[in-house]
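The complex is shown incomplete by one protein chain, all other protein chains being positioned as in the whole.
Chains: A and B, in written order; residue numbering restarts at 1 for each.
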Amino acid sequence: MSNAPSSAMKTIKATARIGDIRAFAGFGAVSVGCLIFLYAPIVFLAAYSFNDGRSVSRWSGFSFRWYATVFGNENIQTAALNSVIIAIIAATVSTLLALGAAVATVNRRASGGEAAYLVLTFPLMVPEIVTAVASLVFFVAIGISLGFVTILMAHIVFCIPFAYLPIKARLEGLDASLPAAAADLYASPARAFARITLPLLVPGLLSGWLLAFIISLDDFIITALVAGPGATTLPLHIYGMLRLGMTPEVNAISTLMLGASTVLVLVSALIGKIGHKH
Amino acid sequence: MRTSASLSISRSSERMQGSTEKSRFRDARQDTIAAEVKGLSKVYNAGSARPYEALKNFHLSIHANEFFTLLGPSGCGKTTLLRILGGFETLSAGTCTIFGQDVSRLPPEARPVNTVFQQYALFPHMTVRRNIAFGLEMLGIARAETERTVERMLELVHMTEYADRKPETMSGGQRQRVALARALAPRPKLLLLDEPLSALDLKLRQKMRLELKALQRETGITFIFVTHDQEEALAMSDRIAVIDQGRLQQVGTPEEIYEHPESRFVADFIGESNLLDARVSGLIGGEATLTVEGFADIRTSIEWPLVVGQIVSLSIRPERLVMREAGKEACSGTARVVARTYLGNAVEYHLMAGSQTLTARAPRGGLRGLLDFAPGDEVGVGFEPGSIKVLLS
Partner (left out) sequence: MSARQLSLSSRVSPRLADLGLLGPAIAVILLFMVAPMAIMFVYSFLQAAPYGGVEWTFTTEAYSSILFERDFLDDSLTFTPDYLIIVARSVCQAGLATLLCLVISVPTAYYIATRPERQKNIWLVLITIPYWVNLLIRTIALLFVLRGDGPINAVLMQFGIISEPLPLSYNGFAVCLGLIYSFLPFMVLPLYSAFERFDFRLLEAAYDLYASRRIAFFRIVLPVMRPGLIAGSLLVFIPSIGSYLAPDILGGGKTLMIGNLIGTQFQSARNWPFGAALSMILLTLTLLVLLWLARRAGQQKSDCR
């Protein structure tokens, strides 16, 4: 035993302070720092939306007056309504398109599967600004006048991969023998899909739809270029307000959007939880 | 013998068949052919650089009412054959008939066949009851009829109290029973079982063997069972087909397969076998004289023509190898004990006879400690009469 390697002896000493074998010193601190970095700006922004004063830097008491201003502003309301309508339609259409594509590409090993995947995720690979200017050039070239319709079309396109990926993941996670079992029990392919695959796909569809909805609501640069003079969305309107300088009104409307996003995240986390059960 | 429950099941299934025009499948009788494949082959990646032939020119007939097992090592093609019968794979060549009807081109939903899947494939979003009712609903059976059949099925597999539970809340054995009930509910002409016991632990597996066998007798449905577990196959089957590398090796009752293996592979795969190389040194009438290194010449009856000088394999089961004290009695040969393994109900000896290794197994009770050997001992080795099988190398 006397000629056991000395390194072994060292390790044996070191085990005196053994804790969670997976822990590394300082990682917790970095993580907390990361959270603070992510949250401090939005928390400050939200806090100052309740500032009574016109200044965005000096606190002068609590008030809802800027929210009243936001809710009284017809332009903001129109922009918000546009945003929501576009997001709902874009998310729905892209989810339907993505559903078809996912069903066709998953579990079938179609010969062109790889190529189809590349095309479907192509919008993710192109920098947004390039998509934005290319869409503008395209709509002008084919003579569609810029406005609500062009925004909607552009949104549907870039939402497809966002809806496609969660649906595809869910579909791939499904036991392939389930549709086989349905067929074995005399279900036609259509009925097997409607009774077995589709119900099990619901969490994937919901998270795909939700992701597409958020992505549509979030978009600024593509919308900015294909919007044309008439149509506007909430991000475009806020951007316009910002050009006139930071105002508590910007804080207030930003805080409202923050709240909406948070609710959506919680909803999707809930869906995820339900989906996980199956 | 049928219970009243299964009798009424069959009555309901007749109505069901009427509604789906499956009545051309005659009722199962012992001598009718339930399923038959002729010249079947299955090639994966056909036309590619590396085609893989999972089944090669396969012929097999399965009788109505039998518990038939497809046995072989993993990758031998047994699951492919089952999936072809179920309609989940298309065949590359040959035909596949079920009760006389060519089903080669029919999709799974048009075949009077149900499957118990390996991982059960229970629909996770449906209760046990809805899972079992699914096939009947798809066949358009009236609701009341369906509910009655489901109740009967639940009783048959002893799952009545779990009827409204979801599969995810149940144990492996319970899921297994639900999968069985679901596949039996539409009263298929053939029940295909794809290694259904492999996901269960040993104790439960042994219990389910008995239940499956009883269920087969009770329902009178032809079972086609896939397994790689030879013990399982021997325990449950009326007949077994041993498959290796996409080829049918032997078909027969468990006894035939175990006692009279027709090839080295079958002898080796079913149970354990000592395989010795031997040379045919003489032929007299229906008997051959075989020369084995380290042993006196062996005389044995032969089942197929041999020629003098031919090299063959001899197969002897370990429990049919007799060990005696060296020099005391007349033996075929001598060997040295290399290792002794205590197995509880038996003792296994590993022997060296010349350059050949042998395994002998002696039941513990039979020897009563009177005859036991230790590594290093010289022993005499003999063969029980009729225990030697001559196999073509």
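By our rule, contacts are C-beta pairs under 8 Å (C-beta built on N, C-alpha and C of every residue); 3 or more make two chains touch, one makes a residue touch a chain.
Nothing here was measured: the structure is a model prediction, and the numbers come from that model.
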- Given A:Ala91, A:Leu200 or A:Val250, the residue that touches the chain left out of view is A:Val250
- Task: Among B:Pro51, B:Gly75 or B:Pro107, choose the residue that contacts the chain missing from this document, as touch is defined above.
- Result: B:Pro107
- Item | Where the missing chain touches subunit A, by residue | 7-8, 10-11, 20-28, 30-31, 33-35, 37-42, 44-45, 48, 56-57, 97-98, 100-101, 103-105, 108, 110, 116, 119-120, 122-123, 125-138, 140-141, 153-154, 156-157, 160, 164, 188-189, 214, 217-218, 220-221, 225, 235, 238-239, 242, 246, 250-251, 254, 257-258, 261-262, 264-266, 269
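Just so it is clear, only the chains that are shown with their structure count from here on.
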- Task: Provide the residue numbers of subunit A that touch subunit B in the complex, in ascending order.
- Result: 175, 177-178, 180-189, 191-192, 195-196, 199-200, 277-278
- Task: Using the touch rule from the top, collect the residues of subunit B that touch subunit A in their complex.
- Result: 20, 86-88, 107-110, 113-115, 117-119, 121-125, 134-135, 138-139, 168, 182-183, 186
